[in-house]
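With one protein chain removed, the remaining protein chains of the complex are shown where they sit.
This part shows chain A:
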Amino acid sequence: MTLSRRGLLAAASAPVLMSVQDALAQGVAPRRGGTLQMMLTPEPPVLQIGVNQQGPTLVAAPKMFQGLLTFSPTLEPQPLLAKSWTISPDGKEYVFSLQEGVKWHDGQPFTADDVVFSITKFHMELAPRARAIFQLIETCEARDPLTVRIVLKQPFQPFLLMFDATAAAMVPKHLFDGRDYRTAPAVQRPVGTGPFRFVEWQRGNFIRLDRNEEYWKPGQPYLDSIIYRIIPDSQSRRLALESGQVLLSQTNDIEPFDIPALRQRQNLEVHTAGWEYFSPLSWIELNHRVKPLDDARVRRAMSMAIDRNFIVNRLWFGVGKPATNPVASTTRFHDPAARLPAFNVAEANRILDQAGYPRNAQGVRFTLKHMALPYGEIWTRLSEYLRQAMRNIGIAFEMESTDAGSWARRVGNWEYETTINFVYQFGDPTLGVERTYVSTNIQRVTFTNTGGYANPQVDALFLRARTSAAAAERQAAFSEVQKLLIEEVPQIWLMELSFPTIHDRRVRNVITTGLGVHKSFDDVFIAG
């Protein structure tokens, strides 16, 4: 490949990000046309975002539905359906100016009324995550057809992060208002403002989206259509990608142990960027109601007995990073100074000896049940490694296996001792980290503080960060809480997860934002 000087400069200044301009600079003009065949795993039940918020829906729906904003890899807001916005100095009033000339796929104009409906009614009714944030809204009004004004009851600094399509997609008021949102006909034939419109879904087979000829960005999208193939077996998915029958794999399409082989293939590129907004963090989930997991010394020792580099390099083959604290390094307010103690088996054993947990004749201090995460082979391998690591410090893990339904039910009902969990952070600790550690969120529901950890100091610090309007004050509170949490280790963080996006070299502009494959794909093209 020959690079022009401009191309080299562009590549040097933004090594991860390749924008349309960079592609142009390299002499690759966006080419119009072509069908992008991808995979979607597992098959979602419905594609109407809001009605369903599962991972595959969050990947496919943003091709049809858009948010007011999207986010760069460093989580700076970027205009989408809102072309500009202002925030009042007290951090309570947000005014969005909408793009002109935007139409729904059925030809109706997109207006401020749709925005108000989506925020105050649709997502408030359906989506728990949006509901928790949008209840802070005092007024939300359409000032004119292209201006929306939102006033909050109190300043809430991470508010803008809620306006990506995956958090609060804009939906057509005229198709939902006055109907049961879950059963409205539009749920089966989604209508959005995005670059692709819904055409066909043969269940168990494929989903087809075609170019929206009326799309508001001139000249885009470049692709004629997008086809998601449903391929349930991971080895068949790998074969489909290797043989060129599909051009792109994403999220958990490909098992981590297949990645080294795919990296060797000349026709494929492997990317791990594009997860900055979600920043999933995995951990051993501990139930603090089970003794001796309520003892911080035990939790610290368990954490020290784990070789996180082994997990990243030998199990995930380099996709992801070792966790250093409860806030992922790609999430805002991560404090690099707060680091978990290093891997040290001897020290971990010493802590347990001193804490009064002697080994019995078989060398076992105590036994804990461990439920592997039923989301694929890789998680079973992780749990097997952890059993080995715990055996080194005299803790016996008794393995339990479940399926997804039982896992969710048991974690939600606190009927477990230890398991594996991973949770999205949504760019800001108030949105995605706080929920696991504050005592006010101990609920019998998955992804709340199901472990039952309670510490008034932690509660107070998260509250201060939540209600403060000043970034500096929030950083101070978050830094302090990160230091406190690595002392207490309420959950044993393992890895900052990333999921590989693997695609044919001819497919361009795939990862350009902090949302990776969750973006609209309006600028993606297949080079000739």
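In this text, a residue touches a chain if its C-beta (ideal position, glycine included) is under 8 Å from a C-beta of that chain, and two chains touch if they have at least 3 such contacts; residues count from 1.
The rule we apply is simple: contacts and distances are computed from a predicted model.
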| item | value |
| --- | --- |
| Omitted chain, identified by the protein name its UniProt record gives, among "Peptide/nickel transport system permease protein", "ABC transporter", "NADH-quinone oxidoreductase subunit K" or "ATP synthase subunit a" | "Peptide/nickel transport system permease protein" |
| Candidate in contact with the missing chain, chosen from A:182, A:217, A:314 or A:339 | A:182 |
| Residue among A:219, A:232 or A:336 touching the omitted chain | A:232 |
| Contact partner of the left-out chain, one of A:93, A:177 or A:242 | A:242 |
| Positions on chain A contacted by the hidden chain, ascending | 35, 37, 42-43, 45-46, 52-55, 127-129, 131-132, 182-183, 187-188, 202-206, 208, 225, 227, 229-233, 235-236, 239-240, 242-243, 245, 402-412, 423-424, 435, 443-448 |
